[in-house]
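Notes follow the structure.
A single protein chain has been omitted; all remaining protein chains appear in their positions.
On to subunit A.
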Amino acid sequence: MSQPKTKKETEDLLELYRQMLLIRRFEEASAKAYSMGKIGGFCHLYIGQEAVGVGAISALEQKDYIVSTYRDHGHALARGLEPKALMAELYGKKTGIVSGNGGSMHFFDKKKNFMGGHGIVGGHISLAAGIAYASKYREDGAVTLCFFGEGAANIGSFHEGMNLAAIWKLPLVMICENNHYAMGTPEYRALSVKDVSVRATAYDIARDHIEGDEVRKVRDHVKVAVERARRGEGPTLMEISTYRFRGHSMSDPAKYRTKEELEKYKQGDPLIKAEKDLLSAGWAQEELTKMDETILKTVEESVDFAEKSEEPPLGWLYKHVYAENV
């Protein structure tokens, strides 16, 4: 897989690389802003896992739905949510994607069928089943993609959601991004079976398990599951193995793992892999550097936008507690 062969394949990889790089740079900027006290609350970075979100989401159509966790920056950017609105949300500004009501963990964008970052571990899995349920109910042909961590695979909502999706053959693709730690708990202390996708067999649904360091490989595998769902053949449980290079959240120095381990995984950095592939396919280093510069500029602009935006007016405090009945 790794080497793109044709020009089309190379350009394709270039676009995926661009998305991954945007996530990386956006999050580096948010980490910086967080350290300066500009961003509040919990802030869970996606750095290291970019190939999963970008690869998986690139397998979708516009009508498909994405349901995410509190680690949602990468998924949101991969779906094409506006970096400015996302950064402004991190800053808690009125121009934020949910006008300062959500912060890092709760990005939503209805226009993009981005169905939220959700803060209760695993709670969103049954919501995703519900969205897929609605697609089946309406026969709209859409597929729902749900991301979660291996830690979430131990909560009731995961099992209930999976069973319901299985008995009703819902168009749902469940992607366990196994980064091997749930906060400070390594997978071997929390999971009876290490490969989460094995649990699919208990519900008699399709499963898949891959390494998540190559973005195009992720997409190809997710595509198979998406097409299966679209054909009405029911859900798939995938495990995509990955690693987060930062702590669980900004406040976690990640002392529970060794430097050696981190270094080992950094060898498999999905950005470095993609970059190497692009270079050996004949792409010029300067082109990539130029792309990085453009991205850095976009990110700077979004920081600037967030800085300059106003806070939501206090009069908005009670806005949206209830929806209007029209």
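Note that in this section contacts are C-beta pairs under 8 Å (C-beta built on N, C-alpha and C of every residue); 3 or more make two chains touch, one makes a residue touch a chain; residues count from 1.
Here is the rule we use: contacts and distances are computed from a predicted model.
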Protein name as given in UniProt for the chain not displayed, "histidine kinase", "ABC-2 family transporter protein", "Small ribosomal subunit protein bS6" or "Pyruvate dehydrogenase complex E1 component subunit beta": "Pyruvate dehydrogenase complex E1 component subunit beta"
Per the touch definition above, residue among A:Ala29, A:Leu90, A:Ala128 or A:Met250 touching the missing chain: A:Ala128
Residue of A:Lys110, A:Arg189 or A:Lys259 in touch with the missing chain, whole complex considered: A:Lys110
Residue among A:Gly161, A:Gly212 or A:Pro270 that touches the chain left out of view: A:Gly161
Interface with the undisplayed chain - residues on subunit A: 65, 67, 98-99, 101-102, 106, 108-110, 115-116, 118-120, 123-135, 137-138, 156-157, 159-161, 163-164, 167, 319-326
